[in-house]
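The complex is shown incomplete by one protein chain, all other protein chains being positioned as in the whole.
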Amino acid sequence: MSTTIKIKHLNQYYGRKQALKDVSLTIRTGMFGLLGRNGAGKTTLMKVIATLLPKSEGTVSVCGRSTQSAGEVRKIVGYLPQEFSMYPNMTVYEAMDYLGVLSGLGKAERRERIKELLERVNLTDDRRKKVKALSGGMKRRLGIAQAILHDPKVLIVDEPTAGLDPEERVRFRNLLCEIAEDRIVILSTHIVGDIEATCEDIAVLDEGSVIYQGTVPDLVSMTEGKVYSAQISKRELELLKKDYIVTSMLTLGNNVMARFLAEEKPFSSAKLCEAGVEDAYMYLMHMERGIPE
Amino acid sequence: MERYWQIEKVNLKHNIPLHAAVCLLVLLVSPLLLGVENLGEQDSAKVLEIYVALIGIVLIPPVFLPEQDHDIRDLVFTKYIDSRIVYLIRLVGNLLLLALMLGIYIGMLRHNECEFPAGKYFCGTLAEMLFLGGLGLFFYGLSDNLVIGYMVPIVYYITAFGSGSKYLQMFYPFSMARGSYHEKVWLLAAGALLVSAGIWIRCKKR
Partner (left out) sequence: MFGRLFVKECKQTVKSLVYWVIVLILIFDFTSQLGDTEIARKPEPGQEEYGYKSSHDPELIMKSVLGELTEEYYRESYTTYPIGFYKNVTLNEEDDRRIAGILKEAAGIDGREAAGQMVEDWYALQQETGTLGAAGEEIHREPLKVDPAEGLTYERFGELMDEADEILGGGSDYCKEYRENSAKVAMTYEDALEEYKTLTEKDRLTGGYARLFSDYMVIFLGILPVFLSVTRGLRDRRAMMQELIYTRRCSSFTIVVSRYLAMTVMLVLPVLIISLVPYLNCVEYAQRAQISIDNLAFVKYTFGWLFPTIMVVTAAGMFLTELTDTAVAVLVQGAWWFVTVFGGIGRLGGGMYGWSLAPRHNTELNWQGFHDGFAQLAANRLFYTAAALILTGLSVLVYSQKRKGRLKIRGKILANRKSKSEA
């Protein structure tokens, strides 16, 4: 059986608005990152794959199963929406058990899986807590546990790190990487750091179109030799912003340490830097929209 | 003042049209269901107390509905206008709307040559509406569940019908048809208490 997700010429409309434009993607085992700003169409794409939205045009097949036959796809897909919760009066264990029944797991299987998964997401001690008493991070972890409860071949997580503190975020990424060892994990985010640390393959969406698909190193190499940094005054910064894409800055007293993109060395005090994913992402977004003049 | 009017305008435009439409429908179909012509005092009281007063249940509990979503509630409660005032304005607005509909309805009855003391019945029916609606608002606030907010006054109404004045005493809602009016004063007082308590609880609970 096929172990890839194949999306061909997918178009998606909300009334007159087109949310996805001719999207074609092939997604293989491992972590796959979907990057793009808010409203780029990431959630729409994920919902189509998870059979929560009917596709308007094109074909989407998940491990050889068309999303038309939703029941077949649901058996092998786990989904964690951006915003979710569970019945507030159920305990962590009860909620997992309920969802386990809905996934068609037998009694012994449920007991074993839930124990194992709560261990894995570090919620074993909280299994008797009511869902309404969980913190944001705990709820996220419970969310991941419920999504892989039925051991799906494909795991789809929508903006999972939003609202987590830095420590939680790192733990969460590592958890996803472990899970991705033997299955497809699709992760959407607008935080570049999440992708940098975890994904091999990525796609960048902008206004419903795929503007990049490939590996992270390939993306970074696009800006190789184009990233500079310079210490300049605050007034100079305004001028710099007009001519170049500033990807980050750090205020140092009256001066600013700016990092920016340029095709060639712009002035003598600028130093060439090693390119990062963030730089490449900014470059890509501005290429699509046109570099500021 | 302008700000308060703005709050009410949003209420009128976005929050209650559906509920107001239900009330209108209830009143408009009434001639098909019951007699609205040439009624005496007792039968007019029946129409008003047993039928027309029901729109109070429809229109008062939804005062809390726009903030049903907890995220929206958090947002609204951090605004600098006290949310109790927002609820109060909505409540007064809905009550005025009820009074308007009731007034027109009573005018229609009088036009159809029903004979009854219009002012007295108007106040009595409005007091009953406030009580039934207040009952809903109070339990909605308490349980944070609109369904319970509808359930309690509806069950109260049915109980009043089944067991009558035996259990409800001075809170018996259909007293005018029996020629007794002092129950309405009790209903008015209890209604005012219930809506105040309802709003207080709602804002307290966050």
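Here the chain labels run A and B in written order, and each chain numbers its own residues starting at 1.
Here, a contact is a pair of C-beta atoms (placed from the backbone, for glycine too) under 8 Å apart; a residue touches a chain by one contact, two chains touch by 3 or more.
Given the structure is predicted, the values throughout are model-derived calculations rather than measurements.
In the complete complex, the hidden chain is touched by one of B:150, B:186 or B:200, namely B:150. Here the missing chain is touched by one residue of B:7, B:27, B:123 or B:170, and it is B:7.
On the side of subunit B, the interface with the absent chain consists of residues 6-7, 10-11, 13-15, 22, 26, 32-35, 37-39, 43, 46-47, 50-51, 54, 57-58, 66-67, 69, 72, 75-76, 79, 86, 143, 145-148, 150-151, 154-155, 158-159, 161-163, 167, using the contact rule stated above. Not every partner is drawn; the one left out touches subunit A at residues 47, 50-54, 70-71, 74-75, 77-79, 81, 83-89, 97-99, 101-104, 107, 146, 150.
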